[in-house]
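A single protein chain has been omitted from the complex, and every remaining protein chain is retained in its original position.
On to subunit A.
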Amino acid sequence: MTKEECKALLDALNKATACYHHLVLTIGGSADSQNLREELQKTRQKAQELAVAIRARLTAPLRDRGLGAEERAEFERLWVAFSGCLDLLEADMRRALTLSTEFPLHAPRRPLVRTGVEGGAASVAARALSARSLRHEAERGFDVEDLHQLEREILQVGEMIQDMEMKVNVPRWTVQARQAAGAELLASASAGVSSLRGVAVEQRTGPCDLSKALAATIFSAVLLAAVALAVCVAKLS
């Protein structure tokens, strides 16, 4: 089913965008290093691949005029989420470009800001790529070439967005999101479950029951003790 595939791809793109955002946060800070730049590059390339794939899958159904209203609504929802994601990605890429130029790694006096962040972010990038771990293989002059590459990729993404707007006409205000306000509180804790599949609401009644049961037991124990004492007193007197 194309819809399921699309949703899975969208989830992956969402994951990649979130990880990219997280990595861009630390550019120019104390955790900035060659490894970080490499991770950034790998994450964004993965995100772009996913974006191209989703776009191919979504454009066809949306341009098909013979699609049913329900199906169409579903695809439009996916489309809105996809274009929003792509916007976020593009903005993050632009910021990454500006920050990377302002805080170059191999300048004579490294003007990196001591932000208090120390650890590496290899696991974040690995998560984005859905890999177990990440190997760092870049050479020394990597970040300068990377900047040029980044510029080109920003332009590509910009063009993709433009193209999307031209080809598919989805009026955003008519799209009804499935999630209501406060929906994020009803998440299931397991990672990787798609929120678009209608997550079952988990009842958090376990701990409440336990405490109530405990209170009940104690109360009844006290009551029994009181009754026993009264009986003893009655017997003695």
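Assume a residue touches a chain if its C-beta (ideal position, glycine included) is under 8 Å from a C-beta of that chain, and two chains touch if they have at least 3 such contacts; residues count from 1.
To be clear about the criterion, contacts and distances are computed from a predicted model.
The chain absent from the displayed complex carries the UniProt protein name "Regulator of G-protein signaling 11", chosen from "Regulator of G-protein signaling 11", "chorismate mutase", "AP-2 complex subunit alpha" or "Auxin-responsive protein". From the options A:Ala18, A:Ala53, A:Leu67 or A:Leu147, the residue with contact to the chain not on display is A:Ala18. Among A:Ala69, A:Ala181 or A:Leu236, only A:Ala181 touches the chain left out of the display. Considering the whole complex, the residue from A:Ala53, A:Leu88, A:Leu105 or A:Leu147 that touches the absent chain is A:Leu88.
Across the interface with the omitted chain, subunit A contributes residues 11, 14-15, 17-19, 21-22, 24-31, 77, 80-81, 84-85, 87-88, 90-92, 94-95, 98-99, 102-103, 111-119, 121, 123-124, 126-128, 158, 161-162, 172-185, 187, 191, 195-196.
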